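For this depiction, one protein chain was excluded, whereas all remaining protein chains were kept in their positions.
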Amino acid sequence: MNPYLPFKAGITGIRRETGDVRTFRLELKNGLPSGAPGQFNMVGYPGVGEVPISFSLLPSKDSPLFEHTVRAVGRVTDFLAGFGEGDEIFLRGPFGRGWPVNEVKGKHLVLISGGLGLAPVRPVIQMADQLNAKRITLLHGARDPESILFETELKEWRKKGIDVKLTVDEPGEGWRFHAGIITEIIRPLKIEAAETLAFICGPEIMMRFSARELFLKNVPRSNVHVSIERRMRCGTGLCGHCQHGIWFVCKDGPVFSYQELSGYPDALL
Amino acid sequence: MKAKTGYLGRVEGEGALEFEIHDGKLKRLKVNIWEPPRFFEGMLVGRRFDEVPDIVSRICGICPVSHMMTSIRAVEKAIGFEPDRGTIVARKLMSYSQIASSHLVHLIMLALPDYYGKGSLMELLPDKEVTLKKFIRLKETFNGITSAFGGGRALHPVSMVVGGFTALPNENRIRELRSNLLSSKDDLMDIFKTVSGLELPDLQTGSEFVSLSAEGEYAVNEGQIVSDMGLRGKEDDYETLFDEKEVPYSNAKKTVVRGRGPLMVGALARIYLQSDRLSENAKKTALEAGLIPDPVKNPFHNILAQAVEILHFAEGCQALLEIAKPETAYLKPEPGEGEGAALTEAPRGLLYHSYLIDRGGIVRKANIVTPTAHNYLGIEENLRRLIENNINEPVERLKLLAGMLIRAYDPCLSCSVH
Amino acid sequence: MTGENVFQKNYEVLICKELFAGWVEGLRDDFKLIGPVGDGVNAEFREIASLKEANLDYQSTMLPPGKAYLFKPLEEIVLFNAGPGGVAAEEPPIPVQKQVLIGVHACDTHAVFYLDKVFLGAFTDPFYKARRENTFIISLNCKTVTDLCFCHLIGTGPYLKAQSGYDMLLTDMGGEFLVELKSERSKNLFNVKGRPPEAGDWQKKDEMETRLLKSFKKDFKADGLRQVFLSRPGHPVLKETAEERCLSCANCVMVCPTCFCHDVYDETDLSLTRIKRMRRWDACQDYFFAQVHGGNFRSERQARLRQFVFHKLDYEGQFGLKGTVGCGRCIRWCPTGIDLTEIAEEMMK
Partner (left out) sequence: MRFFSPGDRKPRVGFFKFSCCTGCGFQLAYFQKSLEDTLKSFDFTFFRLASSSGTPEGPFDLALVEGAVTEPYQIIELKKIRANSAVLYAVGSCAITGGIPAIKAGVPEMEVQNKAYRTKLYGLTSLRPSVLGDYVEIDGSVRGCPPGERDLQEAMVSVLFHRKPEFAGYSVCVECKIKGNICVLVAEGLPCMGPVTNAGCGALCPSYHRACYSCFGLMGQANTAALKGKFRKLGLTEDEIERRFSLFDALETKK
């Protein structure tokens, strides 16, 4: 099989999250979709190109539909932003190694996300019931209250027993939660270092400082997982663009433990 | 009444026509060429002799080969270099194919719409769909030759240099070019028919017809100066035979035959002066078009002459491709001191380049006179005649006629200013 | 290659060169013959009609044979047709042309093993796979070395020691070739009778190899780089070389026999009916290579040069093989002669 052949997916719904971020609800035209939390698809359109986009919701027993949450920043993503319900897009996947959800059992799972970084974390929350975690904490930071993603779902997540803490850089009128950078809500967190597993996703600099906060609490490097971003053309470990040290971020990642990443140049981490 | 075209569409470069009619008399007329000057003659000073062709190529986007060719010959004369036979053959192929190609674009894209009262070829679609397709096939054929010999592109070719060609196409490619030409015969005839079927306005010019002339061949890359008024001379005599005048309202200069008046160069003048050296087929069509044996000196007929020349040069290419060899035609030129002048026939007519080169191979002086500069004065004079002959026509008609006449010359304003 | 077992000995013969050439010519009915044409280090693997056109005494080529003929510089990977009914994806045809690569040196043979790891690893590239399977590789032990060769330090030459992954190994024994068959299919294909080699022949081969090993000019310590690289990624030699000499022209990685990076882009015709998804050799030395929306991971020239040096000399963990095979091409074809082994040595100081 030619791994470059994309599948068609129909857009069954579009949700405008914030200014330039949209969530596309998708349905594969042929075959059944699959995927694990933290994995991504190469999403695009012929004549425009393909870019890596994480699952923000996975297909499940209840529904074959899945979601991608996309910020319009350039050639491909701007083009995607022009699509409407009923349109078709093209994708390949799922690719990559996602979050190590099998290791969560019995641990305190700390999810830390910044901005759009919440999208790849959402499938973890989606399957929270099956993880058998001792505790789940979600720390999420955004620029301002308007740019908090999936706001309507936060209540539901809290109902599931997830401890959700929010912070924004620029609070407006009526903001009830913390104001400031993400590390400020990590610091007061009470955790048992060895029993803690952290999944972090967001801008590299935010991931670096968040991880440092955890290390200060003695969380081992091998327990801190980050999802990193590199340029990708193929998604299958062949085009070479995503190489970081010995890793191909597309097939060996995008999720890595801090342990695995340390020592290689050309990263903010 | 004042009439003005804001700009001249479908000509190469920037210019406009203005005239005034008062009491049924034409008072004032000028073709204003505001094409911005780039001062090539100034820029060339201080550059090395082997850079000249690449620079002058950028005088014009439709006849770059002519500028390269003329400068190469002038430079080679200045430094005392003799090209080999293979080079001469390949150079002719470059010029022939470029002239055919340039004529094609003029006839179909620039001139044709006038005769249907339209602004562009696109507006003639889908009626002229077939013509468009043939036109594209033919341009591929001729551009194919220029680019095969010119280093991969027909526009600003790279492999034609002082000394010869840095590489030539291989046998397969040459064979392919031959067979493309062979299968273009019908298309060529159809284009000729399209053009010869047009109804051309009447006019008679008093301009002196000037072209090159060579022994036994239709002169293009080299020859003697001849005219229908008895002018005779070598290319080295050019500056004593012709004079350039600068006019305050235009960035282009006007050339005259010294002591006489305006001249006309280009396809019509060439056929007028060298019809006996046209290929058999071209001769037949020239006869059919009434360009021989008793020609009227009607500048509008220039487009007929171009159509005939396309046939002539297609056959010329065919013959040359038979003898073209894929061996590299290149001898390394050594810088030398001297002065050299060359004249060639560009698509639009006589083109002159001359250079003074110093011991280190550096250009010290350059002079370039283009076909449109040669035609400029004649264009204005003929416009005057045309309008006076039709003075009672409505002004819109006069503007159209005037535009058609200017376009018939296929002027190149970028060249004229350079 | 894939799945084939190490081949037992005893398929070795000495045959005269003319006979061998005759056999090669006989392959023409089924295979495209591709061999080295030209002299010295500027030879070129090209399609040939017979061995007469080839020069098996060539020293090196600019483009490596394996990469050039298995992983094409430019090819279509998906086609799309667009029409009123929408857009449909179509698989471009899988290459079926059989070809023989004749005279592949040991380093270049090893480079193919590296490419196998890339293109036949976690994901299989269908085009590479098809070409690989349709390619019969006749390797050749070197007779001379160039002053830039360092395969002896990497273990990839000058004599080929690998027992599988290619089809046939030639050693020039003067008037004869020592032919060693290394694949099942070569046994089926090679039907020429010759003289079985004797102890003396093997001894002669060993002596030739020893002599050759002594003629290498290059010497540097390829081991122990790991630590140096990890501890001093900002070594001044990288910065100086990058700023003063590196052009970011990418010649080094384009000629590298193991560099596999490529770009993928869409070529659309103006009628919007036909879209070709293309891949083209790409290079980490190019400024845009590691650019993403929010930044560029290797915007500095020094970082790009380092990626190249580390990827070739270190990062063995990636595929379990060294990224370099010691062919010296990146040094030779670098316009300013940047030498990754000199950089490594400087860093080790």
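Read from first to last, the chains carry the letters A, B and C; within each, the first residue is number 1.
Operating definition for what follows: contacts are C-beta pairs under 8 Å (C-beta built on N, C-alpha and C of every residue); 3 or more make two chains touch, one makes a residue touch a chain.
Quick caveat: nothing in here was measured; it's all calculated off a predicted structure.
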What are the shown chains that the omitted chain is in contact with? A, B, C
Residue among C:105, C:182, C:277 or C:301 touching the omitted chain: C:301
Taking the entire complex into account, which one of B:70, B:87, B:143 or B:382 touches the absent chain? B:143
Of B:246, B:280, B:294 or B:327, which residue touches the hidden chain? B:246
List every residue of chain B that touches the chain not included in the displayed model. 7-14, 34, 36-43, 45-48, 51, 54-55, 58-62, 64, 105, 109-110, 113, 118-123, 125, 132-133, 136, 139, 143, 151-156, 158-159, 161, 166-167, 246, 248-251, 328, 365-366, 403, 414
In the complete complex, which positions of chain C touch the hidden chain? 42, 44, 62-63, 68, 73-74, 82, 86-87, 243-251, 254-255, 265, 267-272, 280-283, 286-288, 301, 332-336
Had the left-out chain been drawn, it would touch chain A at residues 45, 47-49, 74-75, 78-79, 82-83, 87
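By our rule, only the chains that are shown with their structure count from here on.
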Centroid of chain A to centroid of chain C, CA atoms only: how many Å? 38
Averaging C-alpha coordinates per chain, one finds the centres of chain A and chain B separated by a number of Å equal to 64
Could you say which residues in chain A touch two or more other chains, in rising order? none
Give me the residue numbers in chain C that touch at least two other chains, ranges are fine. none
Contacts from chain C onto chain A in the complex sit at residues 77-78, 80, 82, 86-87, 89, 91, 118-119, 121-126, 230, 233-234, 260-266, 268, 272, 275, 277, 279, 282, 284, 289-294, 297-298, 303, 306-307, 310-311, 315-318
Quick one: in the complex, what on chain A touches chain C? 1-6, 46-50, 73-74, 88, 90, 203, 229-231, 233-234, 236-241, 243-248, 251, 263, 265-267
